[in-house]
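Below are the structure tokens for one structure; questions will follow.
A protein chain is absent from this complex, but the other protein chains hold their places.
Our next item is chain A:
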């Protein structure tokens, strides 16, 4: 199991943002993390990546505990935070070099060239990040998440704000990454879930309401569409 979460909770004062959730994610499968806004998706991802400390519960990433061994665990995770924060005063390659250095990568020049090609940034690679459009920034965000070839990829809304052409490219990229890695991604787009996800988790008000494979979910709720299933599970 690449990611194993047990009874994870996060309380902000009295509000229970995440309430006793448990799930697992396997290598070679893409896990879609669904839920209405404010359900606790980003909070969970922030706990998985070590940005937030859980109130209770256990997280194991590649058999490492992120709370006791944060540095070695973070080495194995690629993370794209929500809204893709980037150092906009840097140039694309300069930024990727900085990220590569924080992971202690060797042979950086080749690595950067490979990753730039892989995410389709070649035409924009000499620009400043502040000059890039939303779609290209998203690619820079993906590039910095995969530059160190991590076993686990955690992507918080990786396709928000992309145009239809870019959507196809980025989805194909995520799909190909998912063949060997453990990918967890959150999204609001149901077609996207059908197109790339193998497993589904739906959370509502911090609680798990579904945790199964895509086929099983559709079978149990047959003949509802994914959108109707989502509504049924989260609108009460």
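Just so we're on the same page, contacts are C-beta pairs under 8 Å (C-beta built on N, C-alpha and C of every residue); 3 or more make two chains touch, one makes a residue touch a chain; residues count from 1.
Everything below uses one rule, namely that contacts and distances are computed from a predicted model.
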Name under which UniProt lists the unshown chain, selected from "Glycosyl transferase", "Sarcosine oxidase subunit gamma", "Gliding motility-associated ABC transporter permease subunit GldF" or "PEP-utilising enzyme mobile domain-containing protein": "Gliding motility-associated ABC transporter permease subunit GldF"
From A:32, A:50, A:120 or A:206, residue that would touch the chain that is not displayed: A:50
Interface with the undisplayed chain - residues on chain A: 46, 49-53, 70-72, 74-75, 77, 79, 81-83, 85-90, 94, 98-99, 101-104, 144
